[in-house]
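A single protein chain has been removed from this complex, and every other one stays in its place.
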Amino acid sequence: MSGNVDDFPCKITAREMVGEDILSIRVRCPSIAESIYPGQFVLLRDPSWGMDPLLMRPFAVSAVHGEDLELLIKLVGRGTSLLAERSVGDDLVVRGPMGRGFSSPESSPIYVAGALGAAPLLFARQVFGAGRFVLGVPGEGWGPFVDYLEARCPEMEVFSDDGSIGVRGTALDGLEKGESCPIYACGPMGMMAAMVKLEPVSCQVSLESRMACGIGACCGCVIETVQGKKRVCADGPVFNLEEVVWNA
Amino acid sequence: MSGNVDDFPCKITAREMVGEDILSIRVRCPSIAESIYPGQFVLLRDPSWGMDPLLMRPFAVSAVHGEDLELLIKLVGRGTSLLAERSVGDDLVVRGPMGRGFSSPESSPIYVAGALGAAPLLFARQVFGAGRFVLGVPGEGWGPFVDYLEARCPEMEVFSDDGSIGVRGTALDGLEKGESCPIYACGPMGMMAAMVKLEPVSCQVSLESRMACGIGACCGCVIETVQGKKRVCADGPVFNLEEVVWNA
Amino acid sequence: MLDLSVNIGSVPLRSPVIIASGTWGYDESLWREDLLRHVGAVCSKAITESPKDGNPGHRIWETPCGLLNSIGLQNTGIDDFVDEKIPKLKSYGVPIIANVSMEDERGLALIVERLVEVADCVDAIELNVSCPNVDKGCMSWGVSPVLTSQAVSMVQKIWKGPLWVKMTPQAPDPEGVARAAEDSGADALVVANTWLGMAIDVDSRKAVFDRVVAGFSGPAVFPMALRLVWQVSSAVSIPVIGCGGVSSGRDLLSMIMAGATAVELGTGMFRDIRLPENILREVKAYMTKEKVEDLRSLIGIAKR
Partner (left out) sequence: MLDLSVNIGSVPLRSPVIIASGTWGYDESLWREDLLRHVGAVCSKAITESPKDGNPGHRIWETPCGLLNSIGLQNTGIDDFVDEKIPKLKSYGVPIIANVSMEDERGLALIVERLVEVADCVDAIELNVSCPNVDKGCMSWGVSPVLTSQAVSMVQKIWKGPLWVKMTPQAPDPEGVARAAEDSGADALVVANTWLGMAIDVDSRKAVFDRVVAGFSGPAVFPMALRLVWQVSSAVSIPVIGCGGVSSGRDLLSMIMAGATAVELGTGMFRDIRLPENILREVKAYMTKEKVEDLRSLIGIAKR
């Protein structure tokens, strides 16, 4: 882990709903903003939750704006729904910077995102610079999310499963077999597993897993790799594509 | 219990801090507002609490304004502090109307309040009409609360333990021994126990107790009376002064 | 049409949601059709031979997602139950389960004999060998297979109707107690009563409760109650009723999938008087989405 991981009390400085169930939120956290690296993540909790929900929730950072971290959060359960109820000026506790991020590209990169997987890649693009940016979404209902991303990344190439937005297909349809540019990918496990068949020369993937501590203490978030079990939170969340055992 | 007790989703329609640690709050709840009687109370919880805090919190109603209930809440612990963070438009769950209230006076009443005990008495005054209103507060720091009450009840006679507000003394110093007017009292247990020595002809007191259900189901809130244990939530919270065994 | 009815042995319930003992009152205002429409049955407060005043001192303490109680079986006794309560309760049309507290054998016989008189108004006896809040009797029976068996046999001799046994999670060998109850003729097991906990008031530097320990319930205990239901339902073939922290449709479904046939709701009722209705709404939505027509088809499915 780079930077001194710690729990910081932070204020919400901006919030916006992107469509019905995605929250774009900014929190002021100078210490993390200064040291966080693309692919690293933070853990959040709301001090007014009491002890339920109990655990902090992990999220990628999608951009850094001065002292603010920007996050893109899909409302999928209790914690995320409660976060969406908070307003500008409210307090959150943020733990970070967490995990190992992407290593810098040696040539122009390709970003490959599945849905919310775009979040850490937007930040990578902010730091590493633009390259191709391929996005796949389910389709229907994802318009506002795609618009939000396109406003930040005009070169976005969009695919959707149902063909309602951009080209029908998945993000992987935007890639050639044996691609030689360095690929940065984040999305559903299925998408990343399928990437293996494309045999890219260099590909780093950012993974998700259920977490308890987020600091490498509990071994709750392990995945199977060719070198045995690794912790997503501390050994990842970014891994080399070849390292991961996908069918575990 | 009069009225059909139920849990109602309600919106906060107004809120105001009275000094540093007292919240005046209004919630829109037509069904309870229509049927509640002075001395009855409600239970509150915030749906965004999750399961912690677990139990609803009991509060007297201090006034009814059309479809709105007004409450006066002192921030003493976790639940009340969390309530103070909510804003106009936020949702609460309100259970009521709860318990047996005051019976109507046969002649001009005297209201005797210790600190937050003023809440149910303000509502009694709203329904039963003005009479003498004697208030006791600790003193220092209670200025905003006294101002708030005096704005609603100009005839208020104020005593304070440290003499910093009104006359030095307790609310009971405002009463004669053997008082013949019907007395309505609410305040700390000590104040009400001391009332016995004044031998009032008719005195109804509103009590507090730790509650779980608030609907008479759990027997968690019992007090000792001359007829044995009684439930504050369902047999009270209003009791006749003589009925209560004060040193239990 | 979704079918949410279940059978606890010979007792048919229109809904798998039962209100647990000690968490619903006798006050008429609570027995409205609109509140109880979604309830399969209501368990009475524990009944003892003589009226009981219950415990002195604090009786209630909130903990994170849980509740400690030390009520101590306050109730008006069997005579009042039979003579005053039952005539009213039967008029409401909701199945009534009589929660009978085991104090000693003589008292138990007396209580059950009186219940026989009103057997047509009592849909089952729930034999409570599991209350941790009294000094003598009750839980000290339920921790032992032998004593549980003795208590069940005693009731069996007098009571010919359905008999449920409400177990204690404090039993060192829950499967043993469950099998003992089954072998002695119990028709169903309620798994379980409250867990042993305590609290300290750091300001007074004393235990909160006069008896020090108290019964622990609420969402906090759910994962442990679910584990007990899984264990016990594997050990017996009579129906198991899950009890402990159930407070959502997912909780009910989890209990059913772990082997329960129905659930009891206790502490959850305190924070949502319409919990039965709200739980069933969630369960129906699940069944519709997952194309499950009969809730019974899910019983124990997680074990298969």
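To keep things simple, chains are lettered A, B and C as they appear, and every chain counts its residues starting from 1.
Heads up, the rule we're going with is that a contact is a pair of C-beta atoms (placed from the backbone, for glycine too) under 8 Å apart; a residue touches a chain by one contact, two chains touch by 3 or more.
From a predicted model like this one, the values you see are computed outputs, not experimental measurements.
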Of the chains that are displayed, which are in contact with the missing one across the whole complex?
A, B, C
Contact partner of the left-out chain, one of C:236, C:253, C:269 or C:295
C:253
Looking at the whole complex, which of A:76, A:130, A:201 or A:219 touches the chain that is not displayed?
A:219
Selected from C:179, C:227 or C:274 as touching the chain missing from the view:
C:227
For chain C, which positions touch the chain that isn't shown here?
63-66, 68, 172-173, 195-200, 202, 205-207, 212-214, 216, 219-224, 226-227, 230, 245, 247, 250, 253-254, 257-258, 286, 298, 301-302
Where chain B meets the left-out chain, the residues are 50-52
Touching the unshown chain, chain A contributes residues 1, 4-7, 45, 51-56, 93, 95, 210-222, 228-229, 234, 248
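Simple rule for what comes next: only the chains that are shown with their structure count from here on.
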Considering only which chains touch which, label the overall pattern as line, ring, star, complete or other.
complete
Return the distance between the CA-based centres of chain B and chain C, expressed in whole Å.
35
Distance from the CA centroid of chain A to that of chain C, rounded to the nearest Å?
46
Per the C-alpha means, the centres of chain A and chain B lie apart by a whole-Å value of 51
For chain B, give me the residues that contact two or more of the other chains.
51-53
Taking each residue of chain C in turn, which ones touch at least two of the other chains?
64-65, 219
